[in-house]
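Shown here: the complex without one of its protein chains, the others still in place.
Here the chain labels run A, B and C in written order, and each chain numbers its own residues starting at 1.
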Amino acid sequence: MKAVVYKGPRSIAVDQVDDAKIEHPCDVLVRITTTNICGSDLHMYEGRTSFETGRVFGHENLGQVIEVGPAVSKVKVGEYVVLPFNVACGFCKNCERQLSNYCLTMQPNPKFAGAAYGFADMGPYQGGQAELLRVPYGDYNCLRLGEDAAEKQTDYVMLADIFPTGWHATEMAEVYPGDSVVIYGAGPVGLMAAYSATLKSAGRVMVVDRHPDRLKLAESIGAIPIDYSQADPVQQVLDLTMGLGADAGCECVGYQAHDPSGEEHGEMTLNNLIASVRFTGRIGVVGVYVPQDPGAKDELAKQGKFPLDYGLMWFKGQKMGTGQCPVKKYNRALRDLVAAGKAKPSFVVSHEIALDEAPTAYENFDKREDGWTKVAMHPST
Amino acid sequence: MKAVVYKGPRSIAVDQVDDAKIEHPCDVLVRITTTNICGSDLHMYEGRTSFETGRVFGHENLGQVIEVGPAVSKVKVGEYVVLPFNVACGFCKNCERQLSNYCLTMQPNPKFAGAAYGFADMGPYQGGQAELLRVPYGDYNCLRLGEDAAEKQTDYVMLADIFPTGWHATEMAEVYPGDSVVIYGAGPVGLMAAYSATLKSAGRVMVVDRHPDRLKLAESIGAIPIDYSQADPVQQVLDLTMGLGADAGCECVGYQAHDPSGEEHGEMTLNNLIASVRFTGRIGVVGVYVPQDPGAKDELAKQGKFPLDYGLMWFKGQKMGTGQCPVKKYNRALRDLVAAGKAKPSFVVSHEIALDEAPTAYENFDKREDGWTKVAMHPST
Amino acid sequence: MKAVVYKGPRSIAVDQVDDAKIEHPCDVLVRITTTNICGSDLHMYEGRTSFETGRVFGHENLGQVIEVGPAVSKVKVGEYVVLPFNVACGFCKNCERQLSNYCLTMQPNPKFAGAAYGFADMGPYQGGQAELLRVPYGDYNCLRLGEDAAEKQTDYVMLADIFPTGWHATEMAEVYPGDSVVIYGAGPVGLMAAYSATLKSAGRVMVVDRHPDRLKLAESIGAIPIDYSQADPVQQVLDLTMGLGADAGCECVGYQAHDPSGEEHGEMTLNNLIASVRFTGRIGVVGVYVPQDPGAKDELAKQGKFPLDYGLMWFKGQKMGTGQCPVKKYNRALRDLVAAGKAKPSFVVSHEIALDEAPTAYENFDKREDGWTKVAMHPST
Partner (left out) sequence: MKAVVYKGPRSIAVDQVDDAKIEHPCDVLVRITTTNICGSDLHMYEGRTSFETGRVFGHENLGQVIEVGPAVSKVKVGEYVVLPFNVACGFCKNCERQLSNYCLTMQPNPKFAGAAYGFADMGPYQGGQAELLRVPYGDYNCLRLGEDAAEKQTDYVMLADIFPTGWHATEMAEVYPGDSVVIYGAGPVGLMAAYSATLKSAGRVMVVDRHPDRLKLAESIGAIPIDYSQADPVQQVLDLTMGLGADAGCECVGYQAHDPSGEEHGEMTLNNLIASVRFTGRIGVVGVYVPQDPGAKDELAKQGKFPLDYGLMWFKGQKMGTGQCPVKKYNRALRDLVAAGKAKPSFVVSHEIALDEAPTAYENFDKREDGWTKVAMHPST
């Protein structure tokens, strides 16, 4: 089968690789019809992780079931399914409490937890930027779609990662109807967080970024765009909230946050959040932070340390949730919203391409070329 | 009336001051029969805060009502009451959601939130290390006690601060029955957190400190003492939890944490918690951190910045709650536990003294003299 | 002042009564500019309660502050405020846990709990269908409005009762985004429940009634109308939910539920809910049920007993919440939604009248004349 293979820093190719196949009685085999490029793919693409050359990318996957293992009972051949990026067992201490983001079974390193398709340090699972994908524990990991699946693929594929991840940010931030919410980052995840806050009837949603095209997308869903290259974003948020700060905040940027001059400051958005969220406020962090970052310039950042304004955070009595999203906790509800026509997350998709166009797409997306918000690929149709 | 007055760094006196009195129709006037010295008093005593000379200490107060304002309807003269250290209005946006720790009405600085008796930066309210105390919004702030009040004063006075504060640490850490819990700090608050975890039927409670007398007290309530001056506490916790780390962790030390050599490292216990709590674990931080600390040696600490192992925290998907305790959220339930004979928090009291003995007690407590765990004073009887 | 006074079954008059005035240091005096007639007023109007003749109706009140008691600190003269129908103290065991619907202080009968303006068995408080209203514990009970208050009065007045009450139904039913929800009753409260479910991004909202004008209003906010006079509503819900039943259900009718033939069957909607909500589903009941009903035809109903399909409810593992709404728990958030232009609950208002027109309005509303959905009165302007 054809697949997007990692060759080394900023180098990928669409190669022929061994076909994915059923390897365990609980496996499901899916022919991928839509798979997205994610910001996390770029971390690996840039060579800043331990992702091994030769591996296949792709953790935002949707497709049609073409074969099921002998132990599979719910999922049927022919059904469209969307796969959470987390690969999970369904029965470990974490999965049974809806924490499939930190599955203890599928992660081979006993010091870690959690697994994913085509992801550095997240187990040996091949990605779905390919014609076929093997899905372990298919009955648990497949979310079945209805008759509108083929037609709404670019909406439903968002359930694999970024829509639930944005939603998770607002869950950790405990966004309640009427709340004012500030979101740092208007990339695809930040936009999904803003969209989630809107769907939850937040009173006011403020989105901080410096890319005009992304801020415009935020505005298109009713959010208030805040351009941090023009003025201090903290002051802008305070001005919009009677000086009190937002009720809730979401971090959707991560350790590669750039200041207005373009320099990387991993702690910047976190400290801005602490300053722009009110006393007793809640903060949800889905932007990625890493325990070690040998490529960082800063000595602390190399060790995964960040100089947080923790004194202020404690003084304000804030609460902070962190980490990857447990997609299964939300994907069923979000699917039903899409099915009911009440959510249309595909508004972030800027490009739909064939698998062969992956190398160009990675290059443009990595450069944050204007207008390259989100890329959906269609390996099969 | 007599009161414990701040004279300057490490200097207090028992002076005559103006009698506390009813100043507002909702006030209640209390004759203090028991009032404790708290670790937070020592921060002010040491001159490391903006606490003004001439002010009266004391935010852990219990006594008998001797007068009520004309608008007071619930509280009656003659009743014993215990006062949350937080001074709160009961009707602002925060109080109405049980966040009386961040009352917006009683704090005069519009950039802050929350108020307390005899506390730096927490409003003009005099402390209760005195014969009399004025309690604003008495119907809201007084917790009435039953007929056993006089006899069980050293238990009930713990409801003013440290018992609810320890409990709050376990609430923010979402301690569930059966959980393994690690608590950093075996001072009075840490001991109350350990006691709270025990009352919630935690499976295993581990308490980290280096003072043998405090570790012994922890052991006396069924906790596992961990002496961090003997061996790496993180490794000890991992060894006790099959290498996974504790389900939940509590920080009860604060920014003046000392390493085994006695040097101050504000971030030490936080980073130890991140390392010794499991993936998906929860951390509650009631130890005090401050936004500025001009007296700190470290440049970051001066600005209230702490180099956290945030990359690891995010990688593990941990959640962290911070800040002062909303005492009213818990004090009624804890009172009922004491009344039913199911909790006896006075086990931490090492010394009961008269008001006049305050200067000596502060001195000994500040030096952490062996056996000086907690001091209860009796201004009146 | 002029006020709507109860004269006896189905008889009211707009009379001159003593001016409302400040009676306690914490009182606030409000000049009423908008006050609604509620379905609960009709229970009293019909003479089916213990409501005393000579008392003034009106528990959905909004107006401008004209005087404040000496202990009031937050509310200022001149501000527009909307008053929760619950009269509450803010400091009893229930109020402090956000259960102001069951305040223990303001209800004079020690066997009851909860108080309200102009309401049978809910304390001596006069209603607001009058020129002036005395608001006890004004700082706690007044929700202050912004500059758009005068202009959006028919929206904001809904915060006094029916919008929070409908919202509360969905809270007790734990409506989660994507859920299918069935609501029995398309009166003003049922419509507000449907609107609340929509604001919470329910996937599918079904509303059961038999009045075409009300079903049309339900449809206008995106709900699916179900006419129970045409076909079995349970079967209609099952048909819309793959035979499984709705995830959540709301009861917004109460003990005067009528079957299609017009006969009263208090248990009817409850049993329909049990049948049309799924296994593990949640049900929120805000329709009124009473402990005694001497006027009922049925022997069980006289004693407040209803023959529920409890065997089925238990078998399905359903959860049920009941009772009046704690308005303060929600009114701030809903105010912020109205202020942000994200909610416009005035869509239920069918008639705006002067105080003098109250008798005619009660008569028409009581007869459920076509198109009389909700009446807003303006005693002052």
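Methods note: contacts are C-beta pairs under 8 Å (C-beta built on N, C-alpha and C of every residue); 3 or more make two chains touch, one makes a residue touch a chain.
For clarity, every value in this text was computed on a predicted model and none was experimentally measured.
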Full-complex touch with the removed chain, picking from C:309, C:352 or C:366, is C:309
Thinking of the whole complex, not just what is shown, which of C:66, C:150 or C:288 touches the missing chain? C:288
Which listed residue (A:33, A:61, A:86 or A:105) would be found touching the missing chain in the intact complex? A:105
Which of A:93, A:152 or A:368 touches the missing chain? It is A:93
Going by the contact rule already stated, which one of C:25, C:114 or C:203 would touch the omitted chain in the full complex? C:114
Since one chain isn't shown, list which residues of chain C touch it in the complete complex. 94, 99, 101-102, 110-114, 172, 243, 255, 267, 270, 279-280, 285, 288-293, 300, 303-324
Contact footprint on chain B, counting only the chain that is left out: 176-180, 199-201, 203-204, 332-337, 339-340, 342-343
Identify the residues of chain A touching the omitted chain, counting contacts across the whole complex. 24-26, 69-71, 73-74, 89-93, 96-98, 105, 137, 139-140, 328, 332
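In this text, only the chains that are shown with their structure count from here on.
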Which whole number of Å gives the spacing of the CA centres of chain B and chain C? 42
Quick one: report the Å distance separating chain A from chain C, using the average Cα coordinate of each chain. 42
Check: chain B positions touching at least 2 other chains come out as none
